[in-house]
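Showing just some of the chains, left in place.
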């Protein structure tokens, strides 16, 4: 770990892998991390909305506005 | 997928196609994606407001302020 | 539709026409779109506040702060 490590480096390392995005409205979107920007606007492929670990809805490719995101973690 | 892929590229690929925009007030607006900007201000044509999968209201061409948007996904 | 179409173009096309502005506090303001800026600060002429389709109050010329706006659609 170097001093220059930045949070977006961690997101970059997760590109192409499945992640879970938790939103401020308590929903979870799981999918393959395709893209993000400095606002944490995020695009997931093969995404699905979940509640209590169960799939509620298939979303396909989804754009998530960054300011609605709380955390992003590996699936 | 290249490293330079950005979230707005995904929105750009959806131009002219039907999308569902979910808002922070729990409403959904479905319509044809006509325009968006870096704030995610979005314009949909042939738009309608939905609740629980049913059409509540026809809106025609609608301007949606970006900061009220949670996710944008294909219809 | 060209790639360069922007959301504010849609608002510009609505200048002088009657629109409905929905606010984050669940109120609706209907009126003739007179002016707007990049923050979506908006001025309506001959405006009235509505609830459930009924006129609650005549407002005349009203200034609406952009960050309180959810959507703007034709009346």
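All chains are identified by letter, namely A, B and C, in their written order; residue positions are counted from 1 within each chain.
Just so we're on the same page, contacts are C-beta pairs under 8 Å (C-beta built on N, C-alpha and C of every residue); 3 or more make two chains touch, one makes a residue touch a chain.
Everything numeric in this text was worked out from a predicted model, so none of it was measured.
Peer 1: If you could, jot down how many copies the complete complex is built from here, 3 of which are displayed.
Peer 2: 7
Keep this in mind: only the chains that are shown with their structure count from here on.
Peer 1: With chain centres defined as C-alpha means, what is the inter-centre distance between chain A and chain B in Å?
Peer 2: Centre-to-centre distance between chain A and chain B: 18 Å.
Peer 1: So the centre of each chain is just the mean of its C-alpha atoms; given that, what is the distance between chain A and chain C in Å?
Peer 2: Between these chains, centre-to-centre, one finds 33 Å.
Peer 1: At least two other chains touched by the same residue of chain B: list those residues.
Peer 2: Answer for chain B, listing residues that touch two or more other chains: 67.
Peer 1: Which residues of chain A touch chain B in their complex?
Peer 2: 12, 15-16, 23, 25, 29, 34-37, 41-43, 47, 59-65, 67-68
Peer 1: Of all residues in chain B, which touch chain A in the complex?
Peer 2: So the residues of chain B in touch with chain A come to 1, 3, 5-11, 24, 26, 40, 66-67, 69-74.
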